[in-house]
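My questions all concern the structure below.
Left out: one protein chain. Kept in place: all the others.
Coming up: subunit A.
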Amino acid sequence: MPTVELLFSAQPEHVRTARLVAAQVARRAGVDEASLDEVRLAVGEACSRAVGLHRNNGVEQPVRVLLNEDEKKFSIEVVDEVPGTAAGGSPDAAEDSAAEDEGEMGLAVISGLVDDVEVIEGDRGGVIRMTWPTVSV
């Protein structure tokens, strides 16, 4: 079970809430203060991308954010419910290429920011998993 699980409807205004929650849980988990800006930005990018995917594909399920505190690491998984997005999105979303470009820019920012990041595509949707080391207090 994750330390904190957050579900929010795919609306842009909730992305800020996800950033704040993620940064606060990361701080408590012992992520270095200097990395908290990265956590905030990376989780915001991942959530913005997920919100865009849900909205462009008419998915009504919420976006899920799983915050996991382990012994020496802290990980965040942002889970969308849109299958096969790595291959360029569903055919329905083809006309909204600007929004997809933004999603790809978001992924580029995440890759630039976070050393340990995995993008997993499944039949039911995608997961962006980002991990940071923690320091014991």
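A few points about this structure:
Criterion: contacts are C-beta pairs under 8 Å (C-beta built on N, C-alpha and C of every residue); 3 or more make two chains touch, one makes a residue touch a chain; residues count from 1.
Here is the rule we go by: contacts and distances are computed from a predicted model.
Only one of "Fumarylacetoacetate hydrolase family protein", "ABC transporter", "Anti-sigma factor antagonist" or "Iron complex transport system permease protein" fits the UniProt record of the hidden chain, and that name is "Anti-sigma factor antagonist".
When the whole complex is considered, the residue among A:22, A:41 or A:59 that touches the unshown chain is A:41.
Although one chain is not shown, part of subunit A still touches it, namely residues 12-13, 15-16, 19, 37, 40-41, 44-45, 48, 51-52, 101-102, 105-106, 108-109, 112-113.
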